[in-house]
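Yeah, one chain of the complex is gone here, protein chain that is, but the others are all in their spots.
Coming up: chain A.
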Amino acid sequence: MFRRRPAAPRKAPAKTLIVLGSGGHTAEMLTLMDSMDKSLYSPRTYVVAATDPMSAPKALVRERLWQKTDTPVGVSLLQIPRSREVGQSYVTSVATTLYSLIFAFSLVLVERPELVRGMVAVLGLTSTQIVYVESIARTRRFSLSAKLLYHLRLADLLFVQWEQLAKTYPRAVYAGRLY
């Protein structure tokens, strides 16, 4: 549960879990995936909230585009409870976010991916590398998920998309904005 050093050079593709956080967050994650070498990050499992009917179809549309076929291969889907609904109070948000964390943690244990990235916190005890991309909407303050991951030191790479935010959180990485 600590930040791992970069992995040793490898050639075999890495099984990847991609957590889609709904709405604008899903769009950001798929924009990042547009630019990744899909042959290196394969097979891919998309994790979506049970309360979010929009994200899985969007991911499928992209996979069809990337793989240039109507029936993409090496792609699967998993559902988790949503950590927080828009408008939910902060106190109950902490509870449901923790619940989602535990659920997502169990996914890592079951799925054993080599890379997890997304907008929702996922814990890993295995050799899984964890990448978290803080939303572009977070310019000055962390989201609850980012706070948990940062202070518990659970992400191997925690990207922020605004330089000023990396100054507040020195272990976060600013490597440009997706848009």
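Basically, a contact is a pair of C-beta atoms (placed from the backbone, for glycine too) under 8 Å apart; a residue touches a chain by one contact, two chains touch by 3 or more; residues count from 1.
One rule holds in what follows: contacts and distances are computed from a predicted model.
Between the names "Glycosyl transferase family 28 C-terminal domain-containing protein", "SEC1 family transport protein SLY1", "Multifunctional methyltransferase subunit TRM112-like protein" or "DNA repair protein RAD51 homolog 4 isoform X1", the one given in UniProt for the chain missing from this structure view is "Glycosyl transferase family 28 C-terminal domain-containing protein". Touch with the chain that is not drawn comes from one residue among A:Leu17, A:Ala59 or A:Val133, which is A:Val133.
Residues of chain A in contact with the chain left out of this view: 6-10, 14, 23-24, 27-28, 31-40, 54, 66, 84, 86-88, 90, 93, 114-115, 117, 129, 131, 133, 135-141, 143, 156-157, 159, 161-162, 173, 175-179.
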